[in-house]
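See below for the structure under consideration.
The complex is shown incomplete by one protein chain, all other protein chains being positioned as in the whole.
Chain nomenclature is as follows: A, B and C, assigned in order of appearance, with residue numbering initiated at 1 for each chain independently.
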Amino acid sequence: MTPSDRDATGLLTRPDHFVQLVTPTGERRADPEFDRWVADVDADALSRLYRDMSIVRRLDTEATALQRQGELGLWPPLAGQEAAQIGSARALRDDDFVFTSYREHAVAWCRGVGPAELLTVWRGSAASGWNPAEHGIAVPQIIIGAQALHATGWAMGAAWEGSDAASVAYFGDGATSEGDVNEALVFAASFDAPVVFFCQNNQWAISEPVGLQSKQPLARRADGFGMPGVRVDGNDVLAVLAATRIALDRARRGEGPTLIEAVTYRLGPHTTADDPKRYRTDDELAEWRTRDPITRLLALLTSMGVDADALEREVAEEAGRAAAELRAAVTTIPDPEPMTVFDHVYAEPNSHLARQRDHYARYLAMFDDADAAASGAEGGAR
Amino acid sequence: MTPSDRDATGLLTRPDHFVQLVTPTGERRADPEFDRWVADVDADALSRLYRDMSIVRRLDTEATALQRQGELGLWPPLAGQEAAQIGSARALRDDDFVFTSYREHAVAWCRGVGPAELLTVWRGSAASGWNPAEHGIAVPQIIIGAQALHATGWAMGAAWEGSDAASVAYFGDGATSEGDVNEALVFAASFDAPVVFFCQNNQWAISEPVGLQSKQPLARRADGFGMPGVRVDGNDVLAVLAATRIALDRARRGEGPTLIEAVTYRLGPHTTADDPKRYRTDDELAEWRTRDPITRLLALLTSMGVDADALEREVAEEAGRAAAELRAAVTTIPDPEPMTVFDHVYAEPNSHLARQRDHYARYLAMFDDADAAASGAEGGAR
Amino acid sequence: MTTLTFGKALNAGLRRALAADEKVVLMGEDIGSLGGVFRVTDGLKAEFGAHRVVDTPLSEAGIMGTAVGLAYRGFRPVVEIQFDGFIYPAFDQIVAQVAKLHYRSRGNVRMPITIRVPFGGGIGAAEHHSESPEAYFAHTAGLRVVACSNPADAYVMIQQAIASDDPVLFFEPKRRYHVKGEVDESASLADAKPMGVASVVTPGTDVTLVTYGALVQTARDAAIAAAEDGVSVEVIDLRSLAPVDYATVEASVRRTGRLVITHEAGQQGGVGAELAASVTERCFEFLEAAPVRVTGHDIPYPPAKLERHHLPDLDRILDGVDRVLGRPNSLSGVEA
Partner (left out) sequence: MTTLTFGKALNAGLRRALAADEKVVLMGEDIGSLGGVFRVTDGLKAEFGAHRVVDTPLSEAGIMGTAVGLAYRGFRPVVEIQFDGFIYPAFDQIVAQVAKLHYRSRGNVRMPITIRVPFGGGIGAAEHHSESPEAYFAHTAGLRVVACSNPADAYVMIQQAIASDDPVLFFEPKRRYHVKGEVDESASLADAKPMGVASVVTPGTDVTLVTYGALVQTARDAAIAAAEDGVSVEVIDLRSLAPVDYATVEASVRRTGRLVITHEAGQQGGVGAELAASVTERCFEFLEAAPVRVTGHDIPYPPAKLERHHLPDLDRILDGVDRVLGRPNSLSGVEA
């Protein structure tokens, strides 16, 4: 196999090749195969991507702050992965469907998920924050890798219905070790399912380096399952956009699944409960900061003649407003009513749960009675 | 990557290449990489392999007959896969350890498992027929793919202990779709475990053709997991022997796992409960019969000047004796005593089970009492 | 009325469900060309095509996980698990996804997935082919669990399960697949008894005997034998294991004051434990004796030649009846 081995869509089938269209210092590198997929992405479009990325980073910082202040129970920061998430999600159509893990806030944002919807689950106020059907994105998935199969099944169904919609499964480098992800590759290949497997290799699975999960570039996993694998600079939004468009195009044309490995880095902790200092060096972090996806895009825009200062200012302002909105939204999320704990376990009436619900209602009513008896006294039934 | 890309051991890392040292008509084909691994295999050694294969085929036929006659509950025939099983198992050392599926009777035979030991489980007389520690082979595994992880764990342990013993995981083409097998590849690569993954691609998983499980040669799965994959003619005992020796050598030298795909064919039904006519054609079967592993080896021996007729006669006689022994052995397998149903659930005393056991003993005793009372009358307590 | 085997009744029910709703898809290993190892899906692929009756790669988690994705897209997948013992690789997808997604999505995503499981022993099979895993699922909130015991119920209940907007574990007693019975293929689903309602299959007055699946027939036979002994046993076929139709069970126990439960699964934490505990809670004042359980032992399913020493049979059930009645029995004189 030679480096020019590409399939009909121009997608690299040599996954060790690392596709980069914009260097860390913001230079545009020509790529004979990928360029045509982003030929329409002019300075305006790039500015919009810059805007997206800047805003989601600001939102991420704000959410982390909200967690530190006790407004959220937990937050898994996305900082560093903006290009991977925005570049891929902006390639999607409304009728496509996305199945994510827990860190893809930027993807949710692209799908139109609002601030309160986004924070609900992390605040612990409800089991989920949005209606998947409304936004074309499933509820977040914490069981590592499970969603890869869901995306595959959805795509199989879409194809059977004759639709040209596609699904995307987002998962991490660690997830590639779970059976579910591998089985998803098997099923997707077998049924030519229109699904894009989008792996954000952010180098770490909590404290475990990607080298513990695999000795090969993860994209190389694809070939053995019978699909193209492509490895892109996940901090290069243009390369990510191109790769995702290529993969989606393949999917829509009935050519089946693609595995994309977006090589990126988690700049923050795994979640707000994590302390990355225990397992990685400051040097490593510093090194990755030089490959920041946002500054590189701004550099590219500057080189294209865009007034970077103005853009930066403008977007910073907008991001500030979005952050304020997020902060405001968190307090609008209603605390759940006690009895809602029983809602939605089943879609149909269930005699056992109805009885249990009734008993708990009676239990709670005791306190009301007691409260009433004590005319407003603190505490419970006793 | 070019066709001459080979790793240090001379193992092909281009898994689409189909290694064959003996053609279906019995011609020896030179292979610059593999030949030296079987340089010692002279006519005598080949005759012994011929003997092995002929005997296990005869035993397999006999076991099928025993099942038809009601002596066994079930039998999964190995016919057609003799070269794959004998060629690989004869490469092993005594201190290696084998984890098989349910069809590897020839492997068990090579490990010194006796006829009664072999049939016990298929007769339904006991949960297993042999002591794994005694023969270096685990109890058969019916849960598809589970044993691949066991072999990997065993190999990790062997390496940690500083031993140069290796393990082999046998599984089928269908098994490659199960999460467990893929996870085994992940773990084995990650820990450089001295394990050989030996996949017998016999073209079918019950009624499902291998094409439903994978669009690629299965050996090609290896590379993405970070290990060499090799595809051999599984009906060519010499090629199988060579490939397994190469893989074992790699393992012993601490270079980690290898995936071998032995391309072969199940000539018989999936099990004695199966009717392959429902899902495959006579033509396909006829085609594969021309690639029979045993006749090809006899042809090779003939071309080497061995008196094939004499060998055939001699081995047929021996096989006949082995079959008679098998038939005799089946009736020596004791029917289990009722109360043994409780044996070996736990290694240590268990109060709950002891009580349940006691209650059942009392229950059974009622019948003895009743029998005694009726002085030998048929039937139970009532 | 047609006379059909259990297996053919299921086949007829599946055919009707496939015809009634194009969102119904069957998935599983060997269910297409082969028609399933028990032939329950025989002919359905030929009739409805490879996108409605889908042979899948060999992976239970894969089947279940893709079924979840299909449900996300509005399909009603009917999944076949080839044998009871092969459901465990799919356990995570069942308990963490199928069972929970309606709750986790606040009712926005429905999981109308039917999981067909041939279950139980008595067929002299190899390891992992005779399991009774129903208690795992009955303990899992978000699932419904049913077991059918005869062709007529099988035909109706499989359609009800598929029509249910909740996920249903559908247990089929494999050793009864060849039993024949009358099936009314013309009856409308709307008139059928809901699958959540239990059936009193043998009326009686002295002892309530509750069971499901393959043991329903054994229990009925036991009731006949007991009657010869002057004991009137009421046999209830539970049909739904989660939720349980306690109205029917309670009404019976209030009359009889005595409850025997029998199932093939082990005793410890089996479905019978919940039944005994719940009935005791609800009917304590009516109970003349502690509920008695006649179950498989708490052992891995034994080899074929020992399975008759594991599975409850007519004699063991009658011994249980004797125990609940305080008549001479295997534990007479034993300290509780």
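Definition applied: contacts are C-beta pairs under 8 Å (C-beta built on N, C-alpha and C of every residue); 3 or more make two chains touch, one makes a residue touch a chain.
Please read these numbers as outputs of a predicted model, since none were measured by experiment.
Student: For the chain that's been dropped from view, list the shown partners it touches.
Tutor: When the entire complex is considered, the left-out chain reaches A, B, C.
Student: If I consider the whole complex, including the chain that's not displayed, which of A:Gly179, A:Pro194, A:Pro257 or A:Pro293 touches that chain?
Tutor: A:Gly179
Student: For a quick check of understanding: of C:Lys8, C:Lys45, C:Arg73 or C:Lys100, which residue touches the chain that isn't displayed?
Tutor: Of the candidates C:Lys8, C:Lys45, C:Arg73 or C:Lys100, C:Lys100 is in touch with the missing chain.
Student: Touching the left-out chain: which of C:Gly28, C:Gly85 or C:Pro167?
Tutor: Considering the complete complex, C:Gly85 is the one touching the chain left out.
Student: In the full complex, which of B:Ala138, B:Ala175 or B:Leu259 touches the chain missing from this view?
Tutor: For the chain that is not drawn, the touching residue is B:Ala138.
Student: When the complex is taken as a whole, what residues of chain A touch the one chain not shown?
Tutor: Residue positions of chain A that touch the missing chain: 73-74, 102, 121-127, 142-144, 174-175, 177-180, 205-208, 212-213, 273, 278-279, 335-336, 338-342, 345, 352-353, 356-357, 359-360, 362-363, 365-366, 380-382.
Student: Please identify, in ascending order, the residues of chain B that touch the omitted chain?
Tutor: 97, 99, 126-128, 131-133, 138-139, 143, 146, 148-158, 160-161, 167, 179-180, 183-184, 186-187, 190, 343-348, 350-353
Student: Extract the touching residues of chain C with respect to the undisplayed chain.
Tutor: Output for chain C: 61, 85, 88-89, 91-92, 95-96, 99-100, 103-104, 127-128, 135-136, 138-139, 141-142, 242, 265-266, 268-274, 276-278, 280-284, 287, 289-293, 297-300, 336.
Throughout what follows, only the chains that are shown with their structure count from here on.
Student: Once you find the CA centre of chain A and the CA centre of chain B, what distance in Å lies between them?
Tutor: Centre-to-centre distance between chain A and chain B: 44 Å.
Student: Distance-wise, how many Å sit between the C-alpha centres of chain A and chain C, to the nearest whole number?
Tutor: Each chain's C-alpha centroid was found; their separation is 40 Å.
Student: Round to the nearest whole Å and give the separation of the Cα centres of chain B and chain C.
Tutor: Inter-chain centre distance comes to 36 Å.
Student: What are the residue numbers in chain A that touch two or more other chains?
Tutor: Residues 179-180, 183, 186, 190 of chain A touch two or more partner chains.
Student: On chain C, where are the residues touching two or more other chains?
Tutor: Touching at least two other chains: 56-57, 59, 61-62, 89.
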